[in-house]
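Moving on, here comes subunit A:
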Amino acid sequence: MINTIFLYALAGVGLFSLGLYALIVHAHLLRKILAINIMGSGVFLVLVSLADRTQGIAPDPVPHAMVITGIVVAVSATALALTLMLRVRSETGQAELLEEPPK
Partner candidate 1 sequence: MNWAFWLPLLIVLSSLLAALVIFILPEEKTKTRIGLNIGAALLKIVLVAIMLWGVHSGYQFETRLPLLPGLELVLRADTLAMLFVALSAGLWLLTTVYAIGYLEDSPHRSRFFGFFGLCVTATVGVALAGNLITFLLFYELLTLATYPLIIHRGTEAARKAGRTYLIYTLAGGALLLIGTVWLYTLTGTLEFTARGFLSTLDSMHHPALIIIFVLLITGLGVKAALFPLHGWLPQAMVAPAPVSALLHAVAVVKAGAFGIIRVIYDVFGIEFSASLGVTLPLAIVASVTIIYASVRALFQDDLKRRLAFSTVSQVSYITLGVAIVGPLATIGGIVHLVHQGVMKITLFFCAGNLAETLGIHKVSEMSGVGRRMPWTMAAFTIGAFGMIGAPPLAGFISKWYLGLGALQAGQDWVIFVLAGSTLLNAAYFLPILYAAWFGKSTGSWPNERNIGRYETSLALLIPPVITAILAVLLGLLASVPFSPLEWTRLITSLEYTP
Partner candidate 2 sequence: MRLLLMALIIAMAAGLAYAILSLPAESAGLSVYTTENIAISGVTNPVTAVLLNYRAYDTFLELGVLLLALLGVWSLGSTATASQRPSAPGPVLDNLARVLVPILIVVAGYLFWAGAYIPGGAFQAGAVLGAAGVLLILAGWRINHRLVGLPLRISLVLGLVVFAVVGTLFMLTDRQFLEFPPQYAGVLILLIEGLATLSIGIALAALFLGADPEEDDN
C-alpha cells in the first residue's frame, strides 16, 4: 500500500514532469518561466513530503529548511527572469526566443 507521504512525492514528480513538458513546448517566455516554477514546486514537494517518514516524531526539519532556501532562490531567479523577459520584449517586440541561434 502506498501511504500518503509517497502520494505527495509522486505528485511532486508529476509537477516536475508537467513543468518540463510545458517548458519545452511553449514558446512564450512567460509560460516558460511559469513552467520552471512549476518544476521547482515539484522538487520542493518531493523534498518536503519525504521528510515526514519519521514515524511518530516530528518531521525532519532539514528538508524544510532546504525548501525555504530553494523558494527564495526561485523567487530571486523568477524576478530576474521576468525583468529580462520585459527587456527582451522591449528590444525585439516579442516575448519569445527565436528558434534559430544567431549567426
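Basis for inclusion: all candidates are chains of the complex that A comes from, given by their letters.
In this text, contacts are C-beta pairs under 8 Å (C-beta built on N, C-alpha and C of every residue); 3 or more make two chains touch, one makes a residue touch a chain; residues count from 1.
Everything quoted here is computed from the prediction, not taken from an experiment.
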Candidate number, among 1 or 2, whose chain touches subunit A in this complex: 2
Parts of subunit A lying in touch with candidate 2, wherever the complex brings them together: 2-3, 6, 9-10, 13-14, 16-17, 20-21, 24-25, 46, 50-51, 53-55, 57-66, 68-69, 71-73, 75-77, 79-80, 83-84, 86-87, 90
